[in-house]
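What follows is a structure written as structure tokens; I'll ask about it next.
One chain of protein is taken out of this complex; the other chains stay put.
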Amino acid sequence: MTTTMKRWALSGAGRDNLKLVDAEIPTPGSNEILIKVAAASLNYRDKLLVDSGFGLPDPLIEPVSPLSDLSGTVVAIGAGVTRFGKDDRVISTFIPGWIDGRGFGTARDPNSRYLGSPLQGALAEYIVLHEDWAVRAPSKLNDIQSSTLSCAGLTAWTALVERGNIRAGEIVVVLGTGGVSIFGLQIALMHGAQVIVVSGDDKKLARAKELGAHHGINRKKEDWVEAVYRLTNDYGADHILETIGGAHLDKSLNATAVGGRISLIGVIDGFEISGGFSPFGRKRVVVEGIQVGHRRSLEELVAAYDLTGIIPVVDATYKMADFVAALDHLERGPFGKIVVEVG
Amino acid sequence: MTTTMKRWALSGAGRDNLKLVDAEIPTPGSNEILIKVAAASLNYRDKLLVDSGFGLPDPLIEPVSPLSDLSGTVVAIGAGVTRFGKDDRVISTFIPGWIDGRGFGTARDPNSRYLGSPLQGALAEYIVLHEDWAVRAPSKLNDIQSSTLSCAGLTAWTALVERGNIRAGEIVVVLGTGGVSIFGLQIALMHGAQVIVVSGDDKKLARAKELGAHHGINRKKEDWVEAVYRLTNDYGADHILETIGGAHLDKSLNATAVGGRISLIGVIDGFEISGGFSPFGRKRVVVEGIQVGHRRSLEELVAAYDLTGIIPVVDATYKMADFVAALDHLERGPFGKIVVEVG
Amino acid sequence: MTTTMKRWALSGAGRDNLKLVDAEIPTPGSNEILIKVAAASLNYRDKLLVDSGFGLPDPLIEPVSPLSDLSGTVVAIGAGVTRFGKDDRVISTFIPGWIDGRGFGTARDPNSRYLGSPLQGALAEYIVLHEDWAVRAPSKLNDIQSSTLSCAGLTAWTALVERGNIRAGEIVVVLGTGGVSIFGLQIALMHGAQVIVVSGDDKKLARAKELGAHHGINRKKEDWVEAVYRLTNDYGADHILETIGGAHLDKSLNATAVGGRISLIGVIDGFEISGGFSPFGRKRVVVEGIQVGHRRSLEELVAAYDLTGIIPVVDATYKMADFVAALDHLERGPFGKIVVEVG
Partner (left out) sequence: MTTTMKRWALSGAGRDNLKLVDAEIPTPGSNEILIKVAAASLNYRDKLLVDSGFGLPDPLIEPVSPLSDLSGTVVAIGAGVTRFGKDDRVISTFIPGWIDGRGFGTARDPNSRYLGSPLQGALAEYIVLHEDWAVRAPSKLNDIQSSTLSCAGLTAWTALVERGNIRAGEIVVVLGTGGVSIFGLQIALMHGAQVIVVSGDDKKLARAKELGAHHGINRKKEDWVEAVYRLTNDYGADHILETIGGAHLDKSLNATAVGGRISLIGVIDGFEISGGFSPFGRKRVVVEGIQVGHRRSLEELVAAYDLTGIIPVVDATYKMADFVAALDHLERGPFGKIVVEVG
């Protein structure tokens, strides 16, 4: 067996600092597994990381392989491993070590120890993970599809299911058609909910309807909040996946039903949120930050996709060498997920 | 029995429009009760209403008696009343008709039909309420004390107990020493929690400690968020009663523990909230609007005070004729509640 | 308009005491609505009531019309009615006055004031209900289908959704193919769950699979608990609708997953439940009694059926005059619901 592999290494902010390099294949220690990576999927966070350095360790001791989400096959196991054996297909967890429940970290130092920075990430032909940091891949999804669940899929699941207790007949609004939004669409439909997709692109709205969305609102053609009122007979939305953030939160606050929930996820509109007080005081709106989710939820998400037979939406796949093109695609705005075929 | 009474009537924004007038004693209709009001307590909302007209019906058809919270005695009942009999001591509910569960209203038109505007309020010698809009007064509290529970007490209860599921050993931060904050202090202590009071006034902090507060932070002498870190060994606060609101929310976001809750209640810093995204993304903070609460919670609050024997804190009482002085006191910042003796 | 109508009247235990009689059409009082009944559906409780007198008022002052579940049209409204107008299609609530939340009653005297005893029930051409005791009928279901939701449909919804927070990928076991079980099947499928149906009849199992059941177990051919272990890779069931009760509970306890829930609903095996302790101590099983549900849940159920387009399963319909034949059918064991066409 060869002892070297390719990996993408980011040595600082900016694409100039991103290189495809040769590296040693790592060796699994106690309770660790060596995974031959098949595919890795991109999230908006990865773009921020590469382009702005946001989330990079400071100082950066050694170049980091970006990306947190992977599918692959266990090719070697370290001493004491009990969760997996050789040849098992696995996917990664986004927040290593968060198994269930409340998790860890303090008010001053919250946990942000994720794969893909500060920990070595998925864009490498091989990766070593603690056995607790992986779960079995869905048996009904191929490697490319499987690689999309760890962050975007789990974020939507945590927002709607683990925290939101979504139920049939409820009204869900997703903003845009990126990874989290399309997972939100699928997961909401899985639970019998009514889904309204807001986008500035009629073609994307048409694709969302093909996937089962009940309504599409073109936010460039009408005020989307008013449209939600119209489509729901003034009731509003029980759940909103706020993937834009910033000052856009104000619109979501207005669109929310009495007692409804906004899952705060995205920072496209910036790192400072703002909005009116009135929806809090008169509608008892809940705004909850979603930090991807824990391993138990990821296992439930895998089971849900395996049972329902729904297929995650992959907009495009790129070869390992073409990671920069994949980043460009992400920047243009995908419909669903973008995946790099690693192995 | 006399057929006329005194009531305060507000005919528009501004104290010039506030007058103590004579009025007919109302007659209870079907399922209604006539209450001889003993005491009525003030909330910050009442000050806003009188001084800025915020929350007044527009147009204002007839002058409204301010104040939502009252204690009194049932002196007559209408046809079909089953919940109360003559001579029963009662207190009012803030949101008429919200018995339990989700309540009513839409995204476009949330419910804001409260006593004291647009509905006739408590500052009258007699008031007629639907029997569903009142609950039995606490047997251990006198009329003045009983009149403080309906809005400020229930708001703190809803935030910490009904929605927050507070438990012993948790850490609660209350901001200032107004009505909701001091109720928050008492209710948190009732549940074995640790309470940190933030204030700009050492004398008030000393009084809070006499009531059982574990720690006081003088926000004029140190950064209160850093002080919360210090006092909690960086853990942060499980619950914060955000009675200031506006841009101050950012501080509360930083002070919150991983997975902690901020109950958004106050508008002292304005009607536009803002804050950083990071606490949402890295600590999964929940910000929830508190709209006082429902009748079932108010009944639980009454039971809790009756059982524990704790006494709500009344900073001062005023005679009916001195309502304007009571408003002035509220404006200066009370320690606990201000009550008008009506009857 | 005619002033008399037909109704079925039960004057005591036993079918001899059941008669189709003429009666005055009632007049709606304040806040009441007069409904022309279109259809009424049967529940196992109705059979117990007629055949054993179980649940009849004692003493029985006047003969009672059986059945709690109806669909119909508002034909007149009393003073003060705001929820409905003439010609609105409505269905009844099973527990009059339970709007949301905790409800009423004491440990010594729990509430059992239901339609169809002790209150006048649905098997009459006209019925007067308080406007709070009805909800709008589903717009996508006809009268016969709509009449099935109030008790059996809501019981399954309360068990799985309101109390059970069912989610996609979970495993649900329903016992038999009566009304609650088939609603449980549909509602679980609506939420993306996996459904296992246990029955002693292969034909019914085949029909359940046509409706989407993932697995059928013929309990006469194998131990159903072992079969659940086999089908779930030993995991067990997240939710069991225990519609048999009595000593059969022991089997459900054994079939339940770690942390799973049993909704205790039925009394086919008697009014004394029993089972082993070990599943409680080692699997933390929850056994929860389901008392149909409140009005807010019924409104959600209506919305869920209207959105998903799923049609409740009606095994057979009978004419008003043939109510006794409908009871016989119920006794033989229906597949889904049995409905009487009243109007």
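The first chain written gets the first letter, and so on, giving A, B and C; residue counts start at 1 in each chain.
Everything below uses one rule, namely that a residue touches a chain if its C-beta (ideal position, glycine included) is under 8 Å from a C-beta of that chain, and two chains touch if they have at least 3 such contacts.
Model, not experiment: these values are computed from the prediction.
If you put the hidden chain back, the residue from C:Pro96, C:Gly121, C:Pro138 or C:Gly236 that touches it is C:Gly236.
Residue-wise, the contact with the chain that is not shown comes from C:Asp109, picked out of C:Asp16, C:Glu62, C:Asp87 or C:Asp109. Counting over the whole complex, chain C has residues 102-112, 228-229, 232-237, 245-246, 254-260, 264-265, 267, 270-291 touching the chain that is not drawn.
Mapped onto chain B, the interface with the missing chain covers residues 161, 165-169, 187, 190-194, 214, 300-301, 303-304, 306-308. Think of the hidden chain as still there; on chain A it touches residues 30, 99-103, 294, 296.
Please note the rule applied: only the chains that are shown with their structure count from here on.
The set of chain A residues touching two or more other chains is empty.
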